Every structure is written in C-alpha cells, then in structure tokens.
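Omission of a single protein chain aside, the complex is shown with its protein chains in their original locations.
Going by the order they are written in, the chains are A and B; count residues from 1 in each one.
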Amino acid sequence: MAGRIDGRLADLGIDLPPPMAPVASYVPWTKTRAGGVKQVWIAGQGPFQDGALHYNGCVGDTVSLDDAIVCARIVGLNILAQTKDALDGDLDRVVRCIKLGGFVCCTPDFTDHPKVINGASDLMVEVFGEAGRHARFAVGAPVLPMNTSVEIDAIFEII
Amino acid sequence: MAGRIDGRLADLGIDLPPPMAPVASYVPWTKTRAGGVKQVWIAGQGPFQDGALHYNGCVGDTVSLDDAIVCARIVGLNILAQTKDALDGDLDRVVRCIKLGGFVCCTPDFTDHPKVINGASDLMVEVFGEAGRHARFAVGAPVLPMNTSVEIDAIFEII
Partner (left out) sequence: MAGRIDGRLADLGIDLPPPMAPVASYVPWTKTRAGGVKQVWIAGQGPFQDGALHYNGCVGDTVSLDDAIVCARIVGLNILAQTKDALDGDLDRVVRCIKLGGFVCCTPDFTDHPKVINGASDLMVEVFGEAGRHARFAVGAPVLPMNTSVEIDAIFEII
C-alpha cells in the first residue's frame, strides 16, 4: 500500500531518483537514535539526475537564474530520495522539514539567492504541505564541489 | 507582567523590531514539537531595521569593520525578534542559545570575521547572560542575498 506522501509524489508527477552514494568518506544521512525528538540529517546534496550532475558553474556566469531554480529543485529531489532511504522507504514518517542550508555558486554581483533556493523550498511545501515549511539560510559561494551550481543540506523531524 | 528577559531588554534600552516576513517561500522559524529537548530554528536573518535593509555590500570594500559589527548586532536583534515570535512572546522560555551560523560578505583579504559576528554574539550574552553563550561558525561569503553584509541563522533550546 502506497503511503500518503508517496501518493502525493505520484499526484505531482514526481519520480524520485535513487539515493546517490556520497562522493567522499561520509554517509548521506544520519539519524539520532533515541529519545523523544528524532531527527534525520541529510548531507549536502547536488543536482544529480539520471546518474549525472547537471547545471555546472556559477549563477550570473554560465547559469541563468531560471536554470538555477530548476537546479535547486533537482537538489531537493535528491534530498527527498535520501530522506526516503533514511526512513526505510516511508516518507509518511516526516513530521516536519526543520531546515534547509542552501549554498549558491554565483558571481559577486548576484543577489537573488533566495529565489534560487526556493526551487527546493517550494518542492518541500508541495510534497509535505504545512509540514514542509522550514527555516533556512541561502548564501553565495565562490565555487562548490564538482563545480555544481547549488548544494543544499537538510534536517527533518521524524517519527 | 513583563518577563525576565523583556525586563533585561528594557534595561539595555533594546526595542526589538517586528519579526520580518521571509523574503522567499520558507518560514522564519521552526520548532520541534515533541520530546524532551525542544529546539527552535531561526532562518537566516539580515540587517532589517525600520523596515529596510542596512549595510549593503562587502566588508573591506564599501563596509568598514566597525559598520559590519553594528550590522551583525542588528541581525542579532532580528534573530531575537523571530525567537520571541516563535515563543508566543515569551523569551523567558529560552534555555540556551545553541549555535549561531554567521556569514560575512567580504573581500578576499578580510580575515576578521570573528570580530564581525561578535556583534550578534555579544548581544546574546547581554540579553541571556550565561545562557546566551553559544557555539558558532563565522565564515566569508563572496555575496549574500539582497547584497546584505551579514547573514546569521540560529538555534535555541527552549522549554
């Protein structure tokens, strides 16, 4: 039986990618294992799609604002894929998206980081409704790993 | 009846600004809702004052170190305003400031980020005393949303 959020993803026409293996010696997520408040911490995700990185380079240079917003949405899909993996496939266990931490590779004259990271923020609200609303930061970076345009990490409260 | 921290703010001559609406599709704070340890997560705040952004640009370029410290203090006031809003107006429910995450827009030759973010850190200690002492990071960024000089997010333990 498909879960509530799986049904919501289907309604939205969203097919989550497989959770990507990390590119270094860390793990894609950790869970706190005891007590009343449980959290899952998702490692910084990039714009993987169909097994490859998309949207390389800096916003304001080789990447447009519109492209960067799409890029952030793809990063959001990877966050959801990792979260689902962390929850043994059951996204209904998400109580709340606590926070996104958004880094945007950009030129020094680009100041629309909030619009970029909205690509991921909007996705969380589409998928989880009110429970998808989160705190966040959105800041500029001169360069990101593997020259990706957007990197976002996340924290969810779970049951 | 004014609370203990409200009294402390009055003693310090601090008049908190109204909590600003977020500039994008997120929320200014989230609370974890169950269990023994409760946290409030404050989204990255900027130097809003009297409804406008102040201190635009990079430290080392158009913004001096002294200005940047004042800027960080204003950001800290906005963090307090959001925290008060999250706690239904009762800042006495703050058990501890857990962490500040500080981003400073700066030129590549500027290395005094800790002094800048002290503008907010000192404010937390003035207002909350020992409970205001926190972990933090302070790093440089090439540019920040809406060209602000300082962005800081925060996490508080609350009751």
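We take it that contacts are C-beta pairs under 8 Å (C-beta built on N, C-alpha and C of every residue); 3 or more make two chains touch, one makes a residue touch a chain.
Treat the numbers as computed from the prediction; the structure is a model and nothing was measured.
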Contacting the left-out chain in the complete assembly, out of B:A24, B:I42, B:L87 or B:C106: B:C106
Option touching the unshown chain, where A:A10, A:V27 or A:I159 are the choices: A:V27
Chain A, residues in touch with the chain not shown (by the definition above): 23-30, 32-39, 41-44, 58, 101, 103, 105, 141-147, 151, 153
Footprint left on chain B by the chain that the document does not show: 35-39, 95-100, 106-115, 117-118, 121-122, 125, 133-142, 155, 157
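Just so it is clear, only the chains that are shown with their structure count from here on.
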Chain A and chain B, separation of their C-alpha mean positions in angstrom: 24
